[in-house]
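Before anything else, here's the structure in question.
Part of the complex only, each chain left as placed.
All chains are identified by letter, namely A and B, in their written order; residue positions are counted from 1 within each chain.
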Amino acid sequence: MEAVAIDTVWVAVAGCLVLFMQAGFATLEVGFSRMKNAGAVMAKVLINLSFAFFAFWAIGYALAFGDGNDFVGATGWFIDLGNPDGVESLSYTGVSEEIKFFFQATFAAVTLAIVWGSMLDRVAFRAYLPFAIAFVGVIYPIVVHWQWGGGWLLKNGFQDFAGAGVVHVCGATAALAGALIVGPRIGKYRDGRSIPIPGHSMPLAILGVLILWFGWQGFNAGSWFAAVDQDIGRVLVVTNLSGAAGVIGGLIMSRVLLGTMDIGMMGNGAVAGLGAAAGASGFVDPWAGAIIGLSAGMLMVVLVIVVDRLRVDDPIGAVAGHGGGGFVGLIGTGLFANAAGVEALGGREGLLVGGTAEQLGWQLIGFGAIFGFTFVTTAIVFFAIEKTIGLRASEDVEIQGLDIAEHGMFGYPEQFIEVFGASSDDAIPGISSPSGTSTNER
Amino acid sequence: MKKIEAYIRHEALETIRERLAAMGLPSMSVSEVKGSGRQKGFTESYRGSRTTIFLRPKLKLEIAVNDDDVERVTDVILEESHTGQPGDGKIFVLGIEQTVRVRTGERGPVVLEAHSEG
């Protein structure tokens, strides 16, 4: 009884920390956005968090954790409090069904937030609802089911402690598909060159990274779903060494490859290192965490460059940060997973600590499966949205800025000298004007 | 010596600057203004109260040139700023009576002569 209460407190606190990561995504993204889209970014984060809770509650949780087959679950719709046993896949922890849902719903919201990060400054607001339903309701839950829902990946010993693959690779893959389909911002690639379109506030961006870092403690260390008899200290140490090493890795590669000490790259390095730790922190020793984080931060910089060379416009580095970090976390687990971790969590020891290559192989298969499935399904969804209601804001809206064009207001109203006129209640804000049309004008 | 003041769309600045620099006239000063003219205002809305903003952001270019250069500079601005939509802006030419280069103390037309960039 008391043990359950301890676990409950820990998982509840951890879930709150993961929930707070939304504030981190919001500030990180708004910092990397243009000023004219600053309000729209915040609105996006709020509404997607809201949609995520509902989509995961109604169907996502059941597909992810419900009793079903190796591919998908099918019990626990709307949590199903009528069933005293709850979903079987999470029965290893004594906390209540609601706590399980709460913690997992915050993960679903994180995954969804990752997706939209790559598509800043140009997505139409109307696209959020259908995508949230498809992604948080169906696609992400299926990926979850394969592993944490007791599906085929888990059965084959694929290891992913807190979601390097399930959350970060999955989110980053969807971010890649989305950025490909939505296309680059106007003016990003010209005459074969990549033009910097810097965000408007590094302070907000890095505040976002620090909020994420804070929230990530709950993300990783909460993933035991327990505090009694589980080594949350190990997870915390690995997480922070990996995150710290990610910053250093990002800095080194930025200096070496780009010739600058890019501030955003240091922030992204933290994201990559912490994302890598999501996979490895339950399995590896602190020193391995440091190596994993360093590799993640370094790979991330390379990936940013590669993504840019491929003319995929990802203003925030979501693909490189979460995707690169998640990938390294999966591989690192396959290389460094130790006996204690494997005993507690399953799978096999890593190649470099006395294991066989089999685990590494399954890590690669898991990565490939998550990447492939997510890429294809989200590409279809994005494509369908684009062809029906439209995924991308019109050129006019993009040039004017999403704030005034979509929300009828400015994110930083006092950046404008205001001369007020008669309020005209028949006008549609930001789109038509009191007399005449104001399309595509500044 | 003349001072050309042009109120233009932001989008036009880059090519104008490039073309003028290629002509040996990279010198100019740029600032943000809010302009009203034939172009309509737009409606802003906060929590249900609504207002019309009559001033839209424009760029103001200030380019001092010698008399001979007025036409070709004006033409460059015209060509690059023109979209045919209201809001394209206006160009004014004013007379300058004296010009001084602070770095050298030189005065007069020599200060405004075309030169290669850098």
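Simple rule for what comes next: a residue touches a chain if its C-beta (ideal position, glycine included) is under 8 Å from a C-beta of that chain, and two chains touch if they have at least 3 such contacts.
What you see is a predicted model; the values in this text were computed from it and never measured.
Participant: Per chain type, how many copies make up the whole complex in this structure file?
Facilitator: Counting every chain copy in the structure file gives A x3, B x3.
Throughout what follows, only the chains that are shown with their structure count from here on.
Participant: Express in whole angstrom the distance between the two chain centres, defined as the mean CA positions of chain A and chain B.
Facilitator: Centre separation, chain A to chain B: 44 Å.
Participant: Residue numbers of chain B touching chain A in their complex, please.
Facilitator: Contacts found on chain B: 9-11, 34, 36, 39-46, 49-58, 85-87.
Participant: Give every residue of chain A touching chain B within the complex, in rising order.
Facilitator: Residue list for chain A touching chain B: 404, 408-410, 413, 416-425, 427-430, 432-438, 440-442.
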